[in-house]
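The other protein chains are all here in position, but one chain of the complex has been omitted.
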Amino acid sequence: MIAGAWLCLAAPLGGTLLITLCGARISRRAAGWLSTISVFVAFAGAVWSFFGLRSHGSDHGSISTAWTWLQAGGFRPGLEILVDPLSVMMMLIVSGVGGLIVLYSIGYMDGDDEERRYFAYISFFVFSMLLLVQGGNLLLLLVGWGLVGLSSYLLIGFWHERPSAVAAAKKAFVMNALGDATMALAFFVLIAHANSLSFATSFATAGHLSSTTVNLVALGLLGGAVAKSAQIPLHTWLPDAMEGPTPVSALIHAATMVTAGVYLIARTHPIFEQARTIELVAAGLGTLTLLVAGLIALVQTDIKRVIAYSTMSQIGYMFLGAGLGAYANGMFHLMTHAFFKALLFMAAGVAIHALSGEQDIRKMRGIGQLMPWTRWAFLAGSLALVGLPPFSGFFSKDSIIAAALHAHWYGVILWVAALIGTFLTGLYTFRLYFIVFPGEPTPFVREHYHAHHGQEGPKTMLVPVGILTVLAVIGGWIQFAPIWTPLTTWLEPVARTLGVAEPTSWQEGLSSALAVALGLGGIAVAYLVYGTGRLAVPRLPALQRALEHKLYFDEAYDAAFYRPAAALATALRRGFEEPVVLAAGTDIGETAFDAGRLVRRLQTGLLRTYVLFLGTGMAVVAIVFLAVR
Amino acid sequence: MILAYSAGGVLVWIVWVVAGLACLASGVAVVSFSNPFFSALALIGNLGSLAVLYLLLSAEFVAAAQVLVYAGAVMVMFLFVIAYVGPRTETPWSGGPGWQTIGAVLAAAAIFLEIIVVIGLKAGNRLAHSDHVNGTFGSPGWIGRLFLTDHLLAFEITSIVLLIAAVGGVILGSHTQRAGEEAST
Partner (left out) sequence: MLGPSTAWYLGVAAFLFGTGALGVLVRRNPLIVLLSLEIMLNGANLALIAFSRHAGNGAGQIFALAVMAVAASEVCVGLGLVVALHRRRLELDVDRLSELRG
């Protein structure tokens, strides 16, 4: 079990190092397969750990320490990994879905000049994400957190000749850095009080901290989670991150990295439970995000951006679940979301790849006729996303909505909002489907479509899509609350659902029925408007413009943060750096010159002067001797 | 006898004052004259007054050597060269940077004062009474005996130094041909 976990962690790292060290000596294909094999080996290790944990029977998991990493006074974090139900679940998701996506990348990135760099980066990302979820103490979690942010930056800006990609990478990194900073501050407080960052100790200490302190710690953790998971207000980086290659969007910005925030809340839930207000703030932010993202997704014209906003919205659901205390439900939705969102991205990627990089949905009309498999895959993913039975999304999403109903009086507000969200989900998802896939292919499509040896795409792309389609359909059958809940039971020892978030049967049933109904309603409206054109899009120019500008968040941040910072930097450059720092350099040189010039006057070149110095020296020495005796 | 003693004492004092003043004045004159010829003559006067002072200090041989060697040979050599070089005048206090002159005066004054102070502090009490010496003190035979017994090494080395100086002087003065060639090229 422990060996499996270490294998899981080490394999992708080994893959990265191997690809980096071999450099141009291996072919691009070989690099791709090397990376894929390393991630699948990691998956094998995760499966091994899973079975080992099940047979082990230990409820709380075990920590395996490699060595003591730091030593600072009483603070001694070790290089340790944790194998418990929550971490094993994440390991399986990350390495499993990750492996499929890396396999897909072999086909997608084929022909790119810098393929090897891509595969090195993506293996490194998988390693970082595994470190994050396997970290046995908060310090290693933070290390993984930072490395994941770094990998994201490297991969978003992969096509670095594009200025938009570079800008997007920077934006993502800076916003994530904000979250990293708040998390680090929270950890500092914990170290100050508990002198340790191991899970057990810090959680135990959290119970003894004053209310303000624990609220601050929880707020810091929430800041990190919000930044990493692209929730409001730190969400503006995610749509721009679509500049990266599609597999990157699938892996990092759908299935794994952005879900790290949810994992964090589930992992550190003892701290959050001490700061219940903050936890509910998380739920509120999640709800707000799911509504706003859903609305913005209605007007987007880039296929990847629609899916990105959809991701934002679904993570809002996860935050809602985790924030209320339904950790297992949140994690369940994380799992099913990984399946169908990766599927959606990858299917879209097959279409984009076939059209040589075109992503505008208005131009991609009718491609379903030329690519039937992709069309069915996309449809399966969309149905799972909307949450219709028997697809996976139904089982996971409805539990969260029901939990909201059961929570306190404000839970009802969240419940209503979540239900509106399902309507929006149906609407924007099927808007996308009906615009892109059915119908007659446009002239653009006919002109630019090129099949791959008679098939819709290379096998390495189609096989993962197929596997994920199956998973998107059946992946939810692992739990059907409240009748059969093996997943909640599995996660029980480490992430017990709070009582307040356990809905009753009738609440579950009511929520499910309403959610399905609203989802179908959204699909229907989308069909009427975009599928058949019978209904027209309502004319609301102000709202349309606001949504197209993503509710002016980017402009607001620009005015509030960027402009003052730029003005301050310019002012400092003019007022301080040029006159003081740069001038200091020349001033020091000039002062040295002047001093030298002064001293040069002593060098008269006359013998008499030097004899005078002799005599003066003798006189001075005599005085000194006299004084000292 | 007391009368003789006191008369001798007064005479000694008078001689001392005259010789001392002559010494000091001629010393100042050496550094002050602009014409080197006059400076050399002043130095001869200085050497003479010093010889008188040596006599007062019972150093008869040294006084004689001073007059014969120093004033008689060295100064003559000086006068030869001054005559050879020709008339030259120079304003003594000019030239060099301004602080040179002031610094020189201050340094010289400081050295003078310090010598006085050091001697006064270190040996002030003991300078009052000097030892009693017998008649042979300072006589040529006595000096000769010292040279050949206690201070033989000094005697020999001094003669070597004189030899080297003579050789050097000859060499320095001898390259007339070459000097002529170098001057014309």
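As written, the chains take the letters A and B, and residue 1 is the first residue of each chain.
The working rule: a contact is a pair of C-beta atoms (placed from the backbone, for glycine too) under 8 Å apart; a residue touches a chain by one contact, two chains touch by 3 or more.
This is a predicted model, so every value here is computed, not measured.
In terms of the touch definition stated at the top, the absent chain reaches A, B within the entire complex. Seen across the whole complex, the unshown chain contacts chain A at 605-608, 611-612, 615. For chain B, the residues touching the absent chain in the complete assembly are 5, 8-9, 12-13, 15-16, 20, 23-24, 27-28, 30-31, 33, 36, 39-40, 43, 46-47, 50, 53-54, 56-59, 61-62, 65-66, 69-70, 73-74, 77-78, 81-82, 84-85, 88, 90, 92-93, 95-96, 100-101, 103-105, 107-109, 111-112, 115-116, 119-120, 124, 127-133, 137-138, 142-143, 146-147, 150-151, 154, 158-159, 161-162, 164-166, 168-169, 171-173, 175-176, 179, 182-183.
Criterion: only the chains that are shown with their structure count from here on.
For the pair chain A and chain B, the distance between C-alpha centroids works out to 100 Å. On chain A, the positions that touch chain B within their shared complex are 601, 604, 606, 608-609, 612, 615-616, 618-619, 622-623, 626.
The touching residues of chain B, counted against chain A in their complex, run 96-97, 100, 103-104, 106-108, 110-111, 114, 117-118, 121.
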